[in-house]
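Starting off with a structure, shown below.
Entry: subunit A
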Amino acid sequence: MIDSTPILQVRDLDIRFRINKKEEPFRAVKGISFDIPTNTTVALVGESGSGKSVTAMSILGLLPENAIIAPSSQILYGGRNLAFAPLSDMQRIRGKEISVIFQEPMTSLNPVFPVGDQIGEVLRLHMGLSGRAAKERTIELLNEVGIPDPKLRVRSFPHEMSGGQQQRVMIAMAIACEPKLLIADEPTTALDVTIQKQILDLIASLQEKHHMSVLFITHDLGVVGDIADTVVVMQNGEIQEQGTVSQIFHAPAHPYTKALLACRPRLDRRPKRLPVIDDFMKGDGKPNLEPRTRGLKEGDAVILEVKALTKTFFLKEGLFGKRAVPAVKDVSFRLRKGKTLGLVGESGSGKTTVGLTLMRLHDATSGEVLFEGEDLLKLTDKEMMAYRRRIQIIFQNPYASLNPRNTVGQILVEPMKIHKIGANERERVEMAFALLKRVGLSEASFYKYPHEFSGGQRQRIAIARCLTMKPDVLICDESVSALDVSVQAQVLNLLQDLQDEFGLSYIFISHDLAVVKYISDEVMVMSNGEIVEIADSDEIYLNPKQEYTRKLLSSIPKGLETQAA
Partner candidate 1 sequence: MSAILTEKNSIPPPWQESPGLWTLAWRRLLNDRVGVVALVVVVAFISMMLASYAGLIAKNWSKEVGVSYANPVFMAGAENLEARAVTNRDFGTQAAPVDLSDVDPLAPRYKEWDERAAKISVTETRRSETLAFGGDKWGRDVLQKVIKGSEVSIFVGLTAAILATLIGTILGALAGYWGGKVNDFLEWFYNIFTSIPYILLILAFAAVFKKGLDTIIFILAFTGWTGIYRLVRAEYIKHGAREYVKAAQAIGASHMSRMFVHILPNASHVILVQLSQHVVGFIKAEVILSFLGLGVPVDMVSWGTMLAEAQNELVIGKWWQLFAAGASMAVLVTAFSLLTDSLRDALDPKLK
Partner candidate 2 sequence: MKHPRFSLALIALAAALAVGPTHAQAKVLRIAFRTAETGFDPQRIDDRYSVGICENFFEPLLSYDYLARPVRLVPLTAEAIPEPEEGGRRYTFRIRPGIYFADDAAFKGVKRELTARDIEYSIKRFRDPRLRSPYEWLFENKIVGLDELAERAKKSGTLDYEARVEGLEVRGKYTISFKLKEADYNFLYVLAMPNVVPVAREVVERYGDDTMGHPVGTGPFILKEWVRRSKIVLEKNPNYRGHELDTRYANPADEWDRAAIESLKGKVLPALDRVEIFPIEDEQPRFLAFLNREHDILDETPFAFIHQVMPNGKLAANLAKAGVKVFREEQPELTYSVFNLNERQNDGVDNPVGGYTPERVALRRAMVLAYDRDREISVLRKGQAIAAQSPVPPGVVGYDGAFRAGAQDYDPPRAKALLDMFGYVDRDNDGWRDRPDGRALQVSYKYNAGSQENRQLAELWVKSMNEVGIRVEAEGVQFADLLKDKKVGKFMAASSAWTADYPDAQNFLQLLYGPNSGQSNEASFRLAEYDRVYERSLAMPDSPARNGLYREMNRLLLAYAPWRLGVHRIYNHLQYPWVKGYKKHPILYTNFKYLDLDTAARQAALK
């Protein structure tokens, strides 16, 4: 159903950003060209820093003040070059003919105005509807995007709605004036996987109904497989390849496209090591996909046992009262030595709280955590010190888990000093160097500061920091969720190598079911503080017993698997 005449054509788009007087401006988009046919969904795919968002925003002229668009760039729409159109013309097009929805719905809505007014504003501006008519139309729109009892919801404020509902409001606002082109800049990345599925279906149905074109920006190839008609793959500001969905998925020409397809862990297979970009760019392009067996065997020793663990937070309320908010309710499970226990659940399911309570970063309300027979919760702080070394944690946000004011050297040496590992300074520095090499970083990084590393490298430093204390158990709290797919693969491989080599036991907490399936031997599904189901990772995916697990598994974007078949 791809028509011939493109609604928008991008020709030699070249965008640079001024950093400061002296340095050369940073070239984000390097002369790219592509078309957006009418009534089609074009997916603009690439990792962070590939320039996909900048391209999308340049169409509507929403670039930051320090952006410089090269004179040769052309964004042809309705016979005019939008790149240099006067602001007044752009304001007539924005929201009327071309509209946009953003990644963070929570912050994209004005917190102090009711949602009804914010939608009404577009209608009054572009459609000239008066108060009453605008209100009616708004209620229709809210109904169309699937918001329950819209008459009431019109007057509610953004903070009174869930993430999913807020994105629906954004969509309603975008389609209010029947635009010809909708730009969606990673609309579902910040949402839970179940909600993500509903929003994607909504966008697809609205595209169908209104015959409008959609420019869908994402880094997740699974989503592309589900929703896109044509695909444009971008890397470092250049277009590596573009074509129809089936062409890209079946016969990828460019090695980078092949690498992207391969790195993403797939539900239907589990290679010994995940393929990485270098296998394609440098190597022969054929990663070994020899499968790795997962699962628990009878004889595996138990290193950590958790019995009836509960954690309740208390909020001040009323004159003296306290409101109890149970986060973890009576959770019990066992971690086998040298194995990985996956902990899966949506945000708010309590999975992170379990991890932090194990580490005593939160004080548990009740329950036991048995480690080599000792109940960690009952120990005094001094006694706990000995065990502190044995259980360590890697956090989600690579940019916040390292102290920006210390060098990598100081970060690695500090735990050794606290736990008196290594006789003297020289020995500790040597150990640090060895660890840096082991996690794949150069020795020179010893002297560098965190802000000089990429997200992936910082997670490697965090891992090295844990290894300095030779831990037995490592809790990975969403450790790879914030990374790009290709970098994600490298870190997962590193974790897998360390487990194979040192027999570390992992508790791998994540909302990304595909990653959890790849790396875990046993998977535990949680929902609002309780365990829904525990089973071997293959077992749980093949025939999930609980309704909630089935619903969770069904909402994983399976674009990769279906297209590949």
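A few points about this structure:
Everything that follows uses one rule, which is that contacts are C-beta pairs under 8 Å (C-beta built on N, C-alpha and C of every residue); 3 or more make two chains touch, one makes a residue touch a chain; residues count from 1.
Selection rule, in plain terms: all candidates are chains of the complex that A comes from, given by their letters.
Note that the structure is predicted; figures quoted are calculated from it, not measured.
For subunit A, the touching candidate in this complex, among 1 or 2, is 1. Residues 20-22, 356, 359, 361, 385, 388-389, 392-393, 395-397, 399-405, 407, 414-415, 418-419, 429-431, 433-435, 438, 443-444, 446-449, 451-452, 462, 465, 467, 469-470, 502 of subunit A are the ones touching candidate 1 in the complex.
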